[in-house]
Structures are given as structure tokens and as C-alpha cells.
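This report refers to the structure that appears directly beneath it.
In this view, the complex is presented without one of its protein chains, the others remaining in place.
The block that comes next holds chain A.
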């Protein structure tokens, strides 16, 4: 039995000063229900999460007190991936036929400022100025460039593509394309990453309606099958955010193991994927994630980016809606925004950003603190 996505909805990413995070989440659910031609009372279960927007199960106050099972999920940046995985297994197990996943958030402006104790760390780590995700991504990128011959050119090209794709996406936050020079000359934030190479915390909501694929055609002409959903955490030796120390022995990142598990579950390989979403907290992580997810060898990214392989008209289009760089990162919603965009592409509804040639297989990858990855493989 397969699991199908039959409804997709977004509340636009960026800033919605007049709305709470929960209201943005409820808007996304309403949009997904409308897309599927269903009503809230049809939902048998819900999984949802948010970092700063409050409890997801409070959405019933807006959507209706129908008595459904509603479970809150919190897994850092991988919250959306974990919610979707929970829904996937709920349907796959046969317990439920139909339900919804929802993610939303509303972050204060500026960089995140996590509390050390929430992450099992002592206060000195934050007080001394080492508890910033931006530092980790910069240091991982710095080492990766050193080991694999990646240059600033690759980092700039990732951002250039992201903002161009964002300019084609009506729900994106950053809708202005930026030139290579604007990115290359933007302020250095955390060496080697510059201002336009980082995504920013933002607001927004995303929701998906899922059902048993056997009944999916009652609701849509084009169900998208969720062929695999895998979530994995860090291993001893993988280089992760919020780590006061790292072992000398180097292990695969959780992305590598989540990706392998998902490909195995779906029974396909990276070469069969037509359109991708890779976690792009910053330019460097998109470069690294291309290889960690199995789409190229370490070091090949430099040439692939120069050749435009990851552009919408390239051989392996990455983050066709502008990714986190152009959409910002409302943590709870971000992973589901990725799946939303893949569904748009596989349904052929991408308009001026549609990947040519009727893509059939899509892939999403989310990564977050403190070392967790979620991968989904979708087909039509």
C-alpha cells in the first residue's frame, strides 16, 4: 500500500505582522483542504509542530473541535520531516486512512538564540559566544572547501540561483534576483559565508493532506505518492551543530544514512530523481548536501554549479522555489514547504518555474540541530 499526498497548502513565507504563527498554520491547513476538496472534519489525525509559534494542537481552536488525534512534533529544523514521517507510518500501518501534517512558525527578527540547557549543554557554551548555528555551518563549509577543493565561486552560484528562483515564486519572501557581484560583495557574516549566503528566520505555514493511495483518486486527478520517508539522527563522529567537541574519527552525517534508507525504501537511485529540495540553511550546506544525499561525488559540485546543473533547466534542479535562502526559515514549516514545492513540480503546476520535461520523481531533504535529517521521495 502506498501513501498519497492529495492536498497542499502554504501561507506565504516572510512576515505577516497581523497574524500569529498559529493563524498562519491554520491558513495553510485551509489551503490544503481546499486543494483536496475536503473539510477539516474529514481529517482523522494531525501531526504538527512549531518552534516559536506555540502548540500545533491549538489549531483546533481555529479549525474546529472535531476530536481528532492531534500530536505535536518538535524536532528542530527537521520538525516537518518528522511530522510527515509520523503521518506516513500512521497511514502505512493501516490505522488511519486520511490526515494532515502542518508546520508553522513566527520567529523574532535576527539570528536564533537557543538556550544551552534545551540542548543538554551548560551555560558557558552560550555565554562565551559559541552557540550560533551560523558558526557551525560556516565551519563545516570551511573544512569541506579545504578537503574537497570547493571555492567561493560555488557558494556565490548557489545563492544566485536561489534568489533567481525566488523571484519566480509568488509565495517566497525574497523575490528579487541578485547578481553574482551583489552576492560576492555582500557583508561577510561568518567566514566564508556572506550575508546573501545565509537564510534568515521568518514566518509562514505549510500543510499537506495525506491518505491511503487506494482512495486518492476520489479527491484529486494527480495524487503524489510518498514512496519513502526516513528520519535519522547523528552518529558518533559526525560533525554537528552545538558540539563543544568532536571525536577525531569522522562518521557519515545523518543526511547520508537518511538518504540511503529512503532510496532503499523507494527502490530507486539518485540518478532517477528529476527535481530536488536540499536543506540550504546557507550556500555551503547546499553544496555539501548535494554529495551527502548521493547526487554527486564530493568535490564535483564546483563544476556542476558552473555548468548550471542545479538550475530549473539543469540536469538536477535544486530548490526550484528558492529554497530556504529565498523563503526564509520558519523552522516548523520549512520541511513541509520543501514537500509542497516538489508536489507543485510533479503536478506540473510550477508555471514560470516549472521544471521542463514532466518530472516524475522528486526528493526532499531537511537537516537541523542537533544533527537530524529527514528525507522524502515522491513520485507521480
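The working rule: contacts are C-beta pairs under 8 Å (C-beta built on N, C-alpha and C of every residue); 3 or more make two chains touch, one makes a residue touch a chain; residues count from 1.
Just so we're on the same page, contacts and distances are computed from a predicted model.
Q: Write down which listed name, "Serine/threonine-protein kinase", "DNA-binding protein", "Manganese/zinc/iron transport system permease protein" or "sulfate adenylyltransferase", is the UniProt protein name of the chain that is not shown.
A: "DNA-binding protein"
Q: Which of these touches the unseen chain: A:64, A:149 or A:247?
A: Going through A:64, A:149 or A:247 one by one, A:247 is the residue touching the chain not shown.
Q: Determine which one of A:94, A:110 or A:357 touches the chain that has been left out.
A: A:110
Q: Would you mind spotting which of A:79, A:190, A:220 or A:319 touches the chain that isn't drawn?
A: In the complete complex, the chain left out is touched by residue A:190.
Q: Can you say which of A:17, A:94, A:129 or A:357 touches the chain missing from this structure?
A: A:129
Q: Just checking the interface: what residues of chain A touch the absent partner chain?
A: So the residues of chain A touching the unseen chain are 110-111, 113, 115-116, 122-124, 126-132, 135, 138-140, 142-143, 146, 187-193, 236, 243-248.
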